[in-house]
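First the structure, in the form of structure tokens, and then the observations on it.
Yeah, one chain of the complex is gone here, protein chain that is, but the others are all in their spots.
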Amino acid sequence: MRDIILSMKGIEIAFPGVKALNKVDFSLAKGEVHALLGENGAGKSTLIKCLTGVNHKDAGTIVYKGKEINPSSPQEAIELGISTVFQEINLCQNLSVSENIFIGRQPMRAGRVFWKEINRRASEILERFDVHIDVTRPLQHYSTAIQQIVSIARAVDIKADVLILDEPTSSLDENEVERLFGVVRELKRAGMGIIFITHFLDQVFEISDRITVLRNGNLVGEYAADEITKLELVTAMIGKDMIKIFDLKPPTVAEGADVMLAADRLGAPGAIDEISLTVKKGEMIRFAGLLGSGRTETAQLLFGVVKPTHGQMTLKGKPTVVKSPSDAIGKNMAFCPEDRKRDGIIGDLTVRENIMLALQSRRGMLKPIPRQEQQELAEKYIKMLGIATPDAEKKVGELSGGNQQKVILARWMATDPEVLILDEPTRGIDVGAKAEIQRLTLELCANGVSVVFISSELEEVIRCSNRILIMRDGKKAGELDGPFGEHTQSDILKIIAGEGASA
Amino acid sequence: MCVHKRSVFAKLSNPKYIMVLATIGIFLVIYLAGALAYGGKGFTSVRTFLNLFIDNAYIGVSAVGMTMVLIAGGIDLSVGAVAALTGMFIAYGNSVLGIDPFLCIAAALVVGVSLGLLMGAMIQYLNVPPFIATLTGMFLARGSTALISAESIGISHPAFDALAKWKVVLYAPSFENGFEWVKVKPTAFINFYVLLFVFMILLGTYLLQATRFGRNVYAIGGNEQSAKLMGLPVARTKVLVYGFNGLCSVLAGVAYTLYVKSGWCQSLSDMQLDVISSAVIGGTLLTGGVGYMFGTFCGVLLKSLIPALITFNGNLLSWWGKIATGALLLLFIVLQRVVVASSDKKKH
Partner (left out) sequence: MERIIRSKLTWAAVAELLILLVCLIIRPDFFSISYQPQNGVLYGSLIDILNRSAEITIIAMGMTLVIATGGTDLSVGASVAVAGALALRLMRWDIYAYPTPGDWSITPFPLVILASLVVCALMGAFNGFLVSRLKIQPIIATLILMVAGRGIAQIITTGKQFTILYSPYKFISQGSLLFLPAPIVIMAVVVAAVALFTRKTAFGLFVESVGVNPSASRVSGLNSKRVVLLVYTLTAFLAGISGLIYSSRIMSNDSNNAGKDYELDAILSVVIGGTSMSGGKFNLAGTVMGSIIIRTIITFVYYFSIAAEATMAFKALIVAVVIVLQSEPVRARLAKRSQMRTAMKGGDVRA
């Protein structure tokens, strides 16, 4: 039987406009690796954040080692024995490896920091994890893989009982993943409970004992890893949504329509090896696939955020090289990025300013858009997208996530592009708005705009696209041509799970 | 990747050492150039070398505290002002009020450290940028100095003068008449402020390398967010660092005042620039997290080498020194940038 060390019941958290967690349960046992799965926006990080003291829950209980807890700060969580290893390594790059493990609690001798002891013990701990390095070198000298293990070593030395690994394998190669898993197995043997957040399904099956799946803030189910198949898992993660979308039809593409954008084995190191695709005028093509499968990287290559090092791209039949976003905008392309905080909103600027920014960039510094026109533009899109703001002069940083996303969408729509690339534009938006956005993009197609739409929501993906490209592990795994029918959804799931035939 | 025996080369290629090595290297290069050009005039004498210490002890003392502030990721513009205030405390307190100069120094210490702690608190708890907070502190100290007295006041007190004059004379054998006579001649001397400089460097080294406080300073400078998440006492450490720098500023003021034997509200007006430049040339990154007391020590010496060279030349305008220092700064800053950029790329 499972020796439960942590039990979360009925957790509810709501942000303005969106219910992030809706009565979610989660439990963890000693010596167990429990994977937490779900696409972005599913609620995984929100759940973890209320365990690590960053978010406050509105309802529900957390029972840890028999006592109810409610950590109010990361400090408190660490003291309770809950440690986290984040994707962005939360250590100090300028300090040595051994120091990172011991800082704040260095052993002292005669009033001086006992360096010899620190280095000795650090080497010892790391050797337990089969890592043999010079612990006196600064942390930044080592790869992310090693740094993660150092992070874990610190948690272990502090005697944590629960270890949360947040997307630990995203930047690791096969050997490094193996080594990490060796560490995890060692910790399991020692009785630690480990929460493993990832989107790599093969790894989930390799290392975990139990799996919990979240979707759109709801608990889909908790399973034993050896009792569920990959297909069932993928279906649980992104399968049939209970919510109906309006009766939307895919855009009609004229027979001899021109090819607007074509990429032939486009790629760049660190992004995508190579991708080939074509988009016709007025077409809506969708990118399906799990997070991390290479969809965003493809978009970044097309738009010039990352410069391609090999391969060809043609725009309206002419070979082009897109050197930068500025270049792309000049060529009538538009890109609505996935990470709206980092690449999207300019928080201190108003809604109006955010909306007309790309348009203004294209016009250049010396030809400002008249205030009247800006106002009209802003009002037009506020109405069209249903942006909840008292007026166009509110700072974008003060809006809710969903509304921020709409503002960014408006920014790109305002440039009247010929090719529009959208990366998860409906994530974190309420259902009604999702439908609105779908309808709008279809209207754009009807007006001759070519749309590349990256999304995890299969229901919408199938309903309104002309073609679907499925990505898996950084490569194109399949391409399906419309019209689509009953079987399409399961076909897509199979390809994502790796069971279907590739195109 | 099994590296147990660290080769000397591997140890040296540790990026943190590169900067200090660069400082030492350039020091040697410039010193050699000076030796070749002015060796005959006495450039290479021990006395000249020790003069580098003597003339710049006050900068060195202040640089100890400034290095710590810079490593923590901050900056302190008030050092010159606090040093000048200290000088005025001693001058006015003794020559006008008749108070024992050492009591004046004690009072200055209290004021200097308090101001430092206050600025640190402003930075930490009110989120005022360090530049602005210490700028305000600088104006406050400078203004207070001027309020005490607008004119320069001389200092004359037996104990104080004795301390200023105190020196340890170094003797060295000198050969005359071709080995027939071996006389021992005084060649150079060390005095109080040199000892103070060396003592502070050693103290600074101890604090930074051997105390938890010092290691926390490095962590905060490296990544304050991570330091917080790791449970380090960030707030307390940051405030204390500025307090310590206040102490160093006061001691620097004492050293300077011993040197010039007066207090004046307009003295040391560019000191913060010299101190920060010395630290940067010594390998302290202005972005925080990296720096060594020994590096700063070398930086102070290197920076003071330039005016020394110009003095020996006698023809060049002293202003070329400023340009040379600027060029040196540019060199080190670009070097820092290159080292940081390349170590970002190079990973195991």
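Order as written gives the chain letters A and B; numbering starts at 1 within each chain.
Going forward, contacts are C-beta pairs under 8 Å (C-beta built on N, C-alpha and C of every residue); 3 or more make two chains touch, one makes a residue touch a chain.
Computed from a predicted structure; not experimentally measured.
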| item | value |
| --- | --- |
| Residue touching the undisplayed chain, where the options are B:A33, B:V46, B:L202 or B:L273 | B:L273 |
| Option touching the unshown chain, where A:Q360, A:Q375 or A:S400 are the choices | A:Q360 |
| Which of A:Y142, A:F335, A:Y381 or A:F453 contacts the chain that the document leaves out | A:F335 |
| Absent chain, residues of subunit A that touch it | 303, 305, 324-326, 328-330, 335, 337, 342-349, 353, 357-358, 360-369, 390, 411 |
| Where the missing chain touches subunit B, by residue | 75, 77, 122, 125-129, 131-133, 135-140, 142-147, 150, 265-266, 269, 273, 276-277, 280, 286-287, 317, 319-323, 325-327, 329-330, 333-334, 337 |
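Heads up, the rule we're going with is that only the chains that are shown with their structure count from here on.
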| item | value |
| --- | --- |
| CA centroid of subunit A to CA centroid of subunit B, Å | 48 |
| Subunit B to subunit A touching residues, read off their complex | 1-4, 6, 10, 14-16, 206, 209-212, 215-216, 218-219, 221-223, 225-232, 289-290, 343-344, 346-348 |
| Subunit B-touching residues of subunit A, taken from the complex the two chains share | 74-75, 78-79, 90-95, 99, 103-104, 106, 108, 111-113, 132-134, 136-138, 140-144, 146, 154 |
